[in-house]
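Here the complex is missing one protein chain, while the rest keep their positions.
As written, the chain order gives the labels A, B, C and D, with residue 1 at the start of each chain.
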Amino acid sequence: MSIATVFEIVLAAVVLGLAIWTIAVPETYSATVGFVAYGLLVALIWVRLDAVDVALTEAAIGGGLGGVLLLGAAARLRNADPTAVETPCKLVRLCAAALSSLIAAALVAAILLLPDPAPTLAPAAVAKAWATGLANPVTNVLMAFRAMDTMLEKVVLLLAIVGVWSLASDPAWGGRPGPRHEADPHGVLAFLARLLPSVGIVVGIYIFWTGADHPGGAFQGGAILASMWLLVVMAGLTDTPPVSSRRLRFILVAGPGLFLVVGIGGLCLGPAFLAYPLALAKPLILGIEVAMILTIAATLGLLLAGAPERSEQR
Amino acid sequence: MLLHPTALEAATTTGGFLLVLSIVVPVSGVLLAFVLGDRYVRLVAFAVVPLGLAIAAATLAILPQSDGPLVYLLGAWPPPLGVALRGDGLSAVMLATTALVISAIAVFATTDFCPAAAETRAPFAFWVLLLAIWGALNTIFIGGDLFTLYVALELLTFAAVPLVSLDGRAETLRAALRYLIFALLGSVLYLLGTALLYGLYGTLDIVLLSRRVSAEAAALVAAALMTTGLLAKTALFPLHLWLPPAHAGAPAAASAILSGLVVKGSFFIIIRLWFNVMPALPGFAATQLLATMGTAAIVFGSVVALWQERLKLLIAYSTLAQIGYLFLMFPLAFDASGRLESDEALAGGLLQAVSHATAKAAMFMAVGSIYVALGHDRITELRGIARARPMSLLAFALGGIALMGVPPSGASLAKDLLLQAAEESGQWWWAVVLQAGGMFTAAYVVLVLAHALAGSDVSIAVTGPASRNQDLAALALALCSLLLGLVPWDPYLPVPFGTAPKVFGIESLSKLLLPVLGGAVLAILLSPWPHPLASSTTWKALASAARPLRRAGIEFGRLVERSDDVLRQWPMAGISLLVVALLLAALMLAAN
Amino acid sequence: MSSVTVFGLCAAAAVGLGLYGLITNPQPLRKIIAFNLLGSGVFLLFGIIGRRGAAAGFGNDPVPQALVITGVVVAFSATALAIALLLRLFQTAGSTTLRSGAPTGAGPDPSGD
Amino acid sequence: MTEFLTAAVGFILAMLALGLVSILRGPGDADRMMAAQLIGTAGIAVLLLLGTIAGVPAAIDVALTLALLATFASIAFVKKGLSRFEADGAGSTEDK
């Protein structure tokens, strides 16, 4: 057994240990902390699997924004643990455990039975990369070959926003999402909120820009920008915009909107819907990505902020 | 006209752009409505509705002239790298149904969700989500790639869940959360199967997959997981814990969308999976399992429906039963070659889905109007509604009659086709279930009508205004469902020539009377509610004769209701889900 | 044991654990966390499938990677929506239980005919 | 060289696992937060080493992202912790 394999086994064991802790621990807050740590470590697995684009996404979501989302909820639900009585009886849990392990076992069998050599689309993706002029194959798949999925996924994000907003109370509609944060303007948090975003914005834009040819992209960059914005909000230096703001709405649809416009352009003038003319492919894709990074940053930030709570007039 | 594995459509066909438009138009509507907000949301929706109808009509018109399904390669990239949209007869029929039902719902909802000058919450969310559901469903009906279907499925869920909790009451929030989490569980299982299929065959394109799949263990595991996930989203018994509270708690227009259309999305993907991707894989036993669950759904759904106090819950449970009815097509499609191939069964199942979509949406709308009129929807206190809201009650009745399978309704044609398939494949037991299903449907419709029509001379205080638009929308949809049997289906669905029902004659009379009488008997035996005619003397004589039977019926009903309560507990539903997945996998493995 | 096998086992275990937690834990927030765990298992499965398909100079097939990125975004939005619903439910009802308040009609005295 | 780095990665990972034990033990939230902080830092170190071993320069970008977002997560973490103590009436904090 090589030292690399030992390392992989240790990594897998730590990750699994965290997963078990997350499921088994009685207290919700601890489970949440466990899951955040799990998210951080899964990013390591992705690097090990040579899927750096996914590792970036996982680091941004699993360890970062997702963690904050879950921790925030856990903190707000601290006093809501009266469900112990609802814990199913031992027999039910035993049944569930047995059946879940059977499913996992079936999955293991299926994984071990996967064919060798494995089918792959990597050569096809590389062979067609000329059409976009971008060297990162994952970006090519996301923005060209499977552009439809990416566009629909952005609509999913928009619907999540609509869903979250629709939970507002009627008087709060049109107001600002989330609680107003106030912090000592000379405190540590405010200090960090002034310093870190400048670094974060550079990193976010770098990750986005490098995504054309190396791992990275609009989503990962957008997630970083969103977290920086939230940091500033949490430090009380700025406030969330009211949901009725037309400008905000425009930013929220800019990404899928531009995607759609370019797609329709391809339908009317070019060869097909979502097809890019050869000479313009790279600038068009980058343009869509610029719109998308704005949309993603705003969407992710607002998803974390929650439903409108404070009405505009006050 | 159906997707066929032998013909590789490597190029976009003429008219393929219609497929793109059927996605792009509603999605643009969503974006536009979101940005404009205020009072423009409804305006955008009403601009999209005629466009959508026109696109669906154009698709229906152009498909028979094309010598295969319509195909559109997105970005001109051929699969497996790219994603194709494909529209066959099934897609065209579903596209048209969706366009029709959404239009009717839009008309119905104009007054309920009237945007004010200053933007308000509910109308904004409703109109945006309505368009989003349209876009998601259209994508599901024409998506040619299993992962695109996954994204569309999630789009559908994300649009449907907020509709449930639109009025913000605690119980609807709870219903929405249950729905969301269970639906997410379902879609993760679907995605799991997708991952395995990609690992096996290196593509997720439906046509390419259908040519590559073979009966390998991993493929069967994938099929079982995907099917189970979709069943959870379709709410087939016993995975229905989320459906009754979600469908009954939502505002009327939203319920109509959820019950009529949303559950059809995941059902359609099951059809694609079993009939198009892997017709040879499931095997006899797995199809029997699906139909058995369907039968249980019919019994449970109908009996529990008869036990409901509230009309909306009754209809929600009726949806449960009708979903079960849809799954009877699977064993009947199984022919001697060991593949899912029977055209009658496929056409019958899809027609049933179409009839249910139209009829159920109409019924929910009608109940919405009744609710507004009475201020409640308690079944035992419906008397007098026939005079106060004759149009609403008529829409409800027509929808119910259409669902029972009375000619010339679509359900009747569907039943004929399925019965024929049962006869051809020698599975007489499903013929029995098909007949019984019609009677069960009749039972709760008759029950409601009996309560509503009893004492129609009583005049009641009406709390809310009547809306002509709402009644017309409901009535139009109900009529549509009732007349579906007269539509010439053969360009789109493999309906054998000459099966169009005769509207008049002894045969059709028996088709009317059989379910109605059977349903009346069932309603009397199984419903626990005091009957409005209970004071008449003939009734008393009858009742004393049938007392032991009725008592047994009541006991049975109570048993069913209790077990339904248990099965709707979260841990039980979760365990059922895993059991279904494992059973399906085991049966498929055994068959191959 | 190759890395594919090790992480494959890890993925399957995450799926099993996620399913178990989703079914047995009564707290909605814990269900949401379990769903995320389940999802991450599925994404890992895509990851090892892509790893097996390493070719053309890439250590991981780009198509599954793209699918995972799309999937992660969808799962994140689902989590956000679920948590918003949960918080709103807690705010309105004062509890987070998912047990339905018996929406079925408790039948009246059935013996009355 | 690769062997040495892999061993170092394994060692730091083992330390990280031990840090997890301290998450399990608690006892207070402050300790859990510290443990999470440790995991974040150790995770970044492991990532950097991994990237060097496998010759994946982009791993540095992942580490950079992680460093930024882990900071953000810890702050949100502490902030939530603070608002809780505030609710307990334990005196004024960073939050006003």
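Operating definition for what follows: a residue touches a chain if its C-beta (ideal position, glycine included) is under 8 Å from a C-beta of that chain, and two chains touch if they have at least 3 such contacts.
Keep this in mind: contacts and distances are computed from a predicted model.
Chosen from "Sarcosine oxidase subunit beta", "Branched-chain amino acid transport system ATP-binding protein", "Ribose import permease protein RbsC" or "Cation:proton antiporter", the protein name that UniProt gives for the omitted chain reads "Cation:proton antiporter".
In the full complex, the chain left out of view touches A, D. Although one chain is not drawn, its touching partners on chain A can still be listed: residues 188-189, 191-192, 195-196, 199. Interface residues of chain D facing the missing partner chain: 1, 4-5, 8, 11-12, 15-16, 18-19, 21-22, 27-31, 33-35, 37-38, 41-42, 44-45, 48-49, 52, 57, 60-61, 63-64, 67-68, 70-71, 74-75, 78-79, 81-82, 84-85, 88, 90-91, 93-94.
Definition applied: only the chains that are shown with their structure count from here on.
More C-beta pairs in contact connect the chains of A-C than those of the other pair, out of B-C and A-C. Between the Cα centres of chain C and chain D there is a gap of 24 Å.
With each centre defined as the average position of its C-alpha atoms, the distance from chain A to chain C rounds to 15 Å.
Contact with two or more other chains is made by residues 56 of chain D. Shared contact sites, meaning residues of chain C that touch two or more other chains, fall at 15, 18-19, 23-24, 26, 32, 45, 49, 52-53, 59, 63, 67, 70, 74, 77-78, 81, 85-86, 88, 97, 99.
Residue ranges on chain A touching chain D, taken from their complex, read 3-4, 6-7, 10-11, 13-14, 17-18, 21, 25, 29-30, 33-34, 36-37, 40-41, 43-44, 47-48, 50, 52, 55-56, 59-60, 63-65, 67-68, 71-72, 74-75, 78, 181-184, 187-189, 192, 196, 199-200, 203, 206-207, 210, 214-216, 220, 223-224, 227-228, 230-231, 234.
For chain C in complex with chain B, the touching residues are 15, 18-19, 22-24, 26, 28, 31-32, 35, 38-39, 42, 45-46, 49, 52-53, 63-64, 67, 70-71, 74, 77-78, 81-82, 85-86, 88-89, 92-93, 97-108, 110-113.
The touching residues of chain B, counted against chain A in their complex, run 12, 17, 20, 24, 27-28, 30-31, 34-35, 37, 72-77, 80-83, 118-122, 124-125, 128-129, 132, 135, 139, 147-148, 151-152, 154-155, 158-159, 161-162, 165-166, 168, 173, 192, 196, 198-203, 216-218, 221-222, 571-572, 574-575, 578-579, 581-582, 585.
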